[in-house]
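A single protein chain has been removed from this complex, and every other one stays in its place.
Presenting chain A:
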Amino acid sequence: MRKIIYTLAICAVTLVGSSCSKLDDYAAPSETLNGSVVDAGTGKTVQTEQGSGTRIKLLEISWSNNPTPFYIASMQDGTFNYTKLFAGKNVISAEGPFVPMVQTDNTGKTIVDKSQTVDIKGTTTVNFSVEPFLRIEWVGEPVLNADGTITVQVKINRGTNDPNFQQDVSDINLYVNSNKFVGNNNFDDRYSPLTSYGGTDGNAKLGQTLTLTTKGVLPGQRQYFIRVGARTNYGLKYYNYTDVKTVTAP
């Protein structure tokens, strides 16, 4: 009986001991890529929405000529910061509410390629200079009205002179939200006025000072985060945005 117990004990010790060898000996990714997507016309970052707006496309060509793309989502202010990349050579470009950085003609030939080939090691910074479809700028500061609404003024212009990317303006929206993440995928529909335009109607709004006012009555004693977004009928119809303004309702 004792013999059996000893035998079992020795087996157990051997198994436990021998299973302790590490097999996964490749270091975890630790390189950092950061940077921003900048409007070539104004030098400011191109505002976008959290999650479904600008994204950075990485093609790692250290191993393969035809790699599967890896995407990094941009923050809503147009900057990005990713800290868990492997070191390697990458072709990096950005996709979002601006004239595409890589364009092909109808035969598949690349006619424009502004992507950058970068060795990612340590902390690597990459900035992109792009032409947004629409450039939306605040005119003055938002005004909190006595009736519990907020009125803002903006001016919208085209951000590119290339007629291939000057499609009709289809939507101009004022977004209100209770936290700083605000955009077409994240807004309070009780207060946010949305306007769609058919055909060329929206183009008349370009270059004008537009006055937009929230819907309903905003409850007091809290902060509101507001932003204006607009888009054209190009491709995936990304929105361009202003930066986020905070209004405190007393």
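Following the convention adopted for this analysis, a residue touches a chain if its C-beta (ideal position, glycine included) is under 8 Å from a C-beta of that chain, and two chains touch if they have at least 3 such contacts; residues count from 1.
Going forward, contacts and distances are computed from a predicted model.
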Discussion item. Leaving aside the chains you can see, what is the UniProt protein name of the one that's missing? Options: "NADH-quinone oxidoreductase subunit D", "Thiamine ABC transporter substrate-binding protein", "TonB-dependent receptor plug domain-containing protein" or "RagB/SusD family nutrient uptake outer membrane protein".
Written reply: "RagB/SusD family nutrient uptake outer membrane protein"
Worksheet entry | Residue in contact with the excluded chain [from A:Asn34, A:Ser52, A:Gln116 or A:Asn203] | A:Ser52
Worksheet, complete the sentence: The listed residue (A:Ser30, A:Ser62, A:Thr83 or A:Thr104) that touches the chain absent from the view is A:Thr104
Item to complete: Could you list which residues of chain A touch the chain missing from the display?
Response: 52, 64, 66, 68-69, 95, 104-109, 170-171, 184-185, 189-190, 194, 196, 233-237
